[in-house]
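Below you'll find the structure, written out as structure tokens, and then a few comments.
Heads up, one of the protein chains got dropped from this complex, but the rest are sitting where they should.
For reference, chains read A, B, C and D in written order, and residue numbers begin at 1 within each chain.
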Amino acid sequence: MAQKNTIPFGPQHPVLPEPIHFDLVTEDERVVDAIPSISYVHRGLESLVEKRDFIDFVHVADRICGLCSFMHSMGYCQAVEEIMGVEVPLRAQFLRTIWAELSRIHSHIFWLGVAADAFGFESLFMQALRLREPVLDIFEETTGGRVILGASKVGGVRRDIDADSLSGISKRLAHLRPQLEELSNVFINDYSVKHRLSGVGYLSKEDAYTLGCVGPMARASGLDMDMRAIGYSAYKYLDVQPMIETDGDCYARCLVRIRENFHSIDLIREAIGKIPEGPIEVKVKGAPNGEYMSRIEQPRGEVIHYAKGNGSRFLQRFRVRVPTFSNIPAMIKILKGSEIADVPNIILTLDPCISCTER
Amino acid sequence: MRIFVMAKTVLRNLFQGPATLMYPKRKRVYTAITRGRIENEIEKCIFCGLCAKRCPTYALTVSKENKEWVVDRLKCCICNLCVEVCPVKCLSTHNHYFSPVTERLTALCKKRLEAPTAVVVDPQQ
Amino acid sequence: MNTIHEIVLNWGIFERMLAFVLLAPLVGGLLAGIDRKVSARFQGRYGPPVLQPFYDAFKLFQKEKIIVNKFQDFNIVLFLLFTIFSGALFFAGADLLLTIFSLALAGTFFVLGGFCVGSPYSHLGAEREIIQQVAYEPMIILVAIGMYQVTGSFKVSVIAQYELPLILYLPGVFAGFLYILTIKFRKSPFDLSMSHHAHQEIVRGLTTEFSGSTLALIEIAHWYENVLLLGMVYLFFGFNPWLAVFVALATYLFEIFIDMNYARFKWQLTFGSSWLFTAVAGVSNIIVLSLMR
Amino acid sequence: MGWFKRSPWVLHYNATSCNGCDIEVIVSLTPLYDLERFGIINTGNPKHADILAVTGSVNEKSRQVLLNLYEQMPNPKVVVAVGLCATSGCVFQDCYNVLGGVDKVLPVDVYVPGCAARPESIIDGILKACEILEEKYSQRKKTGYPAAKE
Partner (left out) sequence: MSVLIFLIVFPLVISLLALVLPRGFHIRKTIGTAANVVLCAVPIYLLVANLDQGPSYFRLESGFVDILIFLLEVLIAGYLIYLSVRAKRYLPVVLVLIQMSMMIGFEFAYGHSIQVEHALFMDKFSIIMALIVGIIGSAICLYGFGYMPEYHEHHPEVKDRRNYFGFLMYLFLSAMFGIIFSNNLLWLFFFWEVTTLCSFLLIGYRDDKASQDSAFRALNMNLIGGVVFAFGIVYLFVTTQTMELDKLLLLDQGTVLLPAVCFAFAGLAKSAQFPFSSWLTGAMVAPTPVSALLHSSTMVKAGVYLILRVSPVMDNTVAAQMLTLIGGVSFLVTALIAISQSNAKKVLAYSTISNLGLIVACAGVNTPAAVWSALLLIIFHAVAKSLLFLCVGIIEYKLGSRDIEDMDFLIMRLPKLTAVMMIGMAGMFLAPFGMIISKFVTLKAFIDGNPAMAIILAYGSAATIFFWTKWMGKIISIRHGEAEVVEHTVSTWEWITLGILAVATVAVCLAFPFISIHVIDPYIMELFNTAPVIDMFNVLVVFAIMFSLLIILPLGLFYYAFINKHYKRVGTYLGGANVSNITFEGAMDSTQPIQLKNYYLEKYFGEERLFYVGVFVSLTLIFIMFGVAAI
């Protein structure tokens, strides 16, 4: 019997923090088809490179996305620096790494919270977002902004963090750790959470590979894909270990993010221990001429910033290939055959960042 | 199968009392470098217009003739570029944000240097 | 308390009905307010004022009426009327089964309201609401059966004045009833059809298309319903009014606590577990009772 | 009696925002800021909402969505533009697909500046919106309700 419902899921929908639309075709509670539709957030900011000075464009890159804000400006700066052959001071690289890992923590905790809300666990959502505040406080103290950091610049970083603050960060993260462990314990062990997550949205390793998944999505399916391993910025001095799970379901994706949280805390504390003294920026002269693709591991996976300069103050071409974009085919695949109640879980375990995707 | 894993946390929350900052009742303390809003010490300003030229959101207008410096708070994204570029360092970032407004125009903050005293038109002050 | 009890006993049927109709929304609203405050505290928040549900209701009555079709509100009015009616029957001491059937009638009107508007989300909500109804309905009837077995009557007035503690005869039934109370109170893990929390996959479920005063009516109907359900909890401890009121309140708080500790289940687990649990707890209790006699 | 002031329900829509303000809107509901103290609920459904909190600078596609949502909200209703993108378009005002500011589409009642708007600022803005809601209601009461339109 073909008793099919057609449901417009989005663009405005309470479980979606950002507008994306699905034509959800369901049978009873089962989703038989999901056709995505985007462009509710498309701004066309890549074209702004033609109007903005390449140094000022960092501010636009910062605002590609609010959650991975720092990563985007960092990726953009790396691309431009590579084109121009600028050697970024080591301290600046370490600072960038620290901020990047802090971003990962705040993004992952936020994700944990929103995911909890999507499966109807309100107290868990509140608790997660409460634990996220200390990280934002660190941002505010070190960069002056809570969400849009604006800390990166071509040739280095804008602000230094003094030694006291650095040890303060280390201490605060150590304090955050047990609280996070308590929170993670609920995700890992609670029966009702398991009921909602395990076995839901299974993606096999082969599918993850052929559909081009990146980030936690790929890692949860057993693919060893972590750009930090290629050692950009200060990662080459740190002990980076990709978090791999093999189950490929929502629960595994959740586990990957939880483990990455703790790993990031470790990385930051390691970086704070190893950070060298020195300048935080170099003066950039001239204009970029040439092209480069910079690869960075965002909280959501690998992001590629492509920049092409023609020797003028304005870049010729700038393009961002974001992780959410590469994960969407996999999401469509696992949405089919799931249940309506799973749809928010599946969409969220992707950790979609639509504003990155559509720019 | 474990249930009530969350119980410990929620019970502690209940007995420890709320974590809420009670914002309007209690003022929030900001860090020294919090990017709240741009301020201009108009006495120092030389009305060179560099800040306006650099502003990515076209929030600033500087008029040399009228000795006027205007910031549209509804356009300023507090990126700090103007502060960095200012040759006389008269611009600074105040750490308190600019309050919401109901009219567009009330967010225009005009500062004019008229000898001997500066006229400040800022609804926030 | 005992004097209050006596006064209530001296009232006639209509006086008691009237008392319910007037007092229940006050009690129910206050309970809802306490619920929100306590929930907030569990989550480490300060929480809204205790009278917040009343503010909400008053505000909703002041809102403009927007509708999708002309008849949607009518279903809700009937839902409210029959909820009040079944509550009034209950507190007048009438037949427990009749109360239950009348409550089911009210629930059906609510579902029909959800179907009537022809909007996808309220449609899904209505379907899920029926599933929930199917999940809890047996247990409510089992409660009546159990009470009848012990007291020999379906009359609420007789059951409430039964001298021996009913709970000792009906522990399983009470446990089953607690289980489905979570569904009736629309608490997590069983808030499938409409949740008070914002982020649900089916938006606001059944109530998606109802706004303004109609939404307020739905809320008020829930207050009535909650008072009625707590009244049923009272029956288990009717031998001691003090204890009974205390247990009813404790039950309410316990349901809030449950709400804090669970993710929303899927319908399969909701349906399956409530039938299984009621079958194990409630049915075994009833069979044991029938063997004892 | 000012019931609107005590129980404003918010609908949040992200019209082409970068997420930053959205997060802050969500954060303002969480333990540290707890908008529910003022009776504010994030409803997620236009038909229940009193306040439409818009983030983002609105593009051609989200314009229609915004209009639909606004149309489906019952009166009195207030629009709050949260964040710089929603008030003016922020750094994106030159982009080809950006209309720049919510007030190009809907009548905005409260502008909340900030990039990203701080939770405190959002709380201020929504409390301000409550006052306007109250005003709009008393105005409606004076002019009377319009009759049914099909």
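Please note the rule applied: a residue touches a chain if its C-beta (ideal position, glycine included) is under 8 Å from a C-beta of that chain, and two chains touch if they have at least 3 such contacts.
As the structure is a prediction and not an experimental result, all values here were calculated from the model.
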*asked:* Quick check: which displayed chains does the absent chain contact?
replied: A, C, D
_For the chain left out of this view, which of C:Ala19, C:Ala104 or C:Leu269 touches it?_
C:Ala104
_Contacting the left-out chain in the complete assembly, out of C:Gln133, C:Thr182, C:Gln200 or C:Asn261_ = C:Gln133
*Option from D:Pro8, D:Pro31, D:Pro46 or D:Gly89 whose C-beta touches the chain left out*: D:Pro46
*Based on the whole complex, identify which of A:Gln12, A:Ser69, A:Thr97 or A:Ser192 touches the chain you can't see.*
A:Gln12
*State which residues belonging to chain C touch the missing partner chain.*
64-71, 73-74, 77-78, 81-82, 85, 89, 94-95, 97-98, 101-102, 104-105, 108, 111-112, 114-121, 123, 126-127, 130-131, 133-135, 137-139, 141-142, 145, 148-149, 154, 203, 208-209, 268, 275, 279, 283, 286-287, 289-290
*Interface residues of chain D (partner: the chain not displayed)*: 13, 45-47, 64-66, 68-69, 71-72, 74-75, 145-150
*Touching residues (missing chain, whole complex) on chain A*: 1, 3-13, 21-23, 27-29, 35-37
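The definition used in the following text is that only the chains that are shown with their structure count from here on.
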*Where's the contact count highest, between which chains?*
A-D
*Rounded Å distance, chain B centre to chain D centre (Cα mean)*: 21
*Report the inter-chain centroid distance for chain A and chain C in whole angstrom, where each centroid is the mean of the CA atoms.*
43
_Give the residues of chain A touching no fewer than two other chains, as numbers and ranges._
13-14, 59-60, 63, 114, 121, 123-127, 130, 145, 148, 190, 192
*For chain D, what residues touch not just one other chain but two or more?*
30-32, 34, 37, 42-45, 90-91, 115, 118
*Tell me, which parts of chain C touch chain D in their complex?*
36, 40, 43-49, 52, 55-56, 58-59, 62-66, 198-200, 203-204, 207-212, 215
*Using the touch definition up top, name the residues of chain B that touch chain C in the complex.*
3-7, 10-11, 13-14, 16-20, 22
*Contact set on chain A toward chain B in their complex*: 52, 56, 59-60, 63, 121, 123-124, 127, 130, 140-141, 143-145, 148, 150, 158-159, 182-183, 185-186, 189-192
